[in-house]
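In this view, the complex is presented without one of its protein chains, the others remaining in place.
Here is subunit A:
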Amino acid sequence: MKHLMRILSVEEIADNIFEMVLSGEITKEMKVSGQFVHIRVSPYTENVLRRPISIANVDADKETLTIIFRAEGDGTTKMSKMQVGDDLDVLTPLGNGYPLEDFNHVLLVGGGIGVPPLHELSKQLNARGVKTTHVLGFNSKKDVFYEDEFNALGDTYITTADGTYGKEGFVTDQIELLETEFDQFYACGPKVMLKVLNDSMDIDGYISLEERMGCGIGVCYACVVPKPDGSYAKICSDGPVFKKGEILL
């Protein structure tokens, strides 16, 4: 589960949003979208917790995977300054990803730094012949990324909260305008967005959560989310992808 992966590139693709490409043989076994990598950001004692980052793209032939993260705190800022050629200590693949089913047409909804895992998901769905429509929400024009990549896979709509790019408003404002009959939705983004989708969508779907994590393997009980029966699910090992209704948001 622990692997050394070599950094092939680090690039700022939007305001403080970085794309990093890593190479390693483990990519051959990474077949499920929605799983995550848990990255040790320092070999020294200063950072005791790893950083969980979702996977935006896997290329098993080239043995590479792509992660996208926002440089926000101490750990992700360190990651954004790492050098090409450095080796990263990575735990992967972790968590349960998105189940793939043979639908006709599905809706993928992403918010901000929740967008990346939907790219690998969309690739896998399209490879199975499932049609995908993407609605991606950002705060502002400077935050938008991967529009072209999603456009190559299916119809893609961008919303920005301040209206500086795409449709002004939230992803739900755009979803209301779509006339397609979707069989299923898949979503990843901030909790408030997921809650609105969970409550408003009348079709089944899967949502992926993010939370401060400790271990990433289900032992520390840090990243829990309540279930309807009053107990807790662990986001890292029971999720991060849950079926709509399986958890309380």
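In this text, a contact is a pair of C-beta atoms (placed from the backbone, for glycine too) under 8 Å apart; a residue touches a chain by one contact, two chains touch by 3 or more; residues count from 1.
The working rule: contacts and distances are computed from a predicted model.
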Of the listed "Hydantoinase A/oxoprolinase domain-containing protein", "Dihydroorotate dehydrogenase", "Heme exporter protein C" or "Nitrate ABC transporter, nitrate-binding protein", the name UniProt assigns to the chain that isn't shown is "Dihydroorotate dehydrogenase"
Given A:G169, A:P190 or A:G218, the residue that touches the chain left out of view is A:G218
Where subunit A meets the left-out chain, the residues are 1-2, 40, 45-50, 73-75, 89, 91, 211-225, 230-232, 237
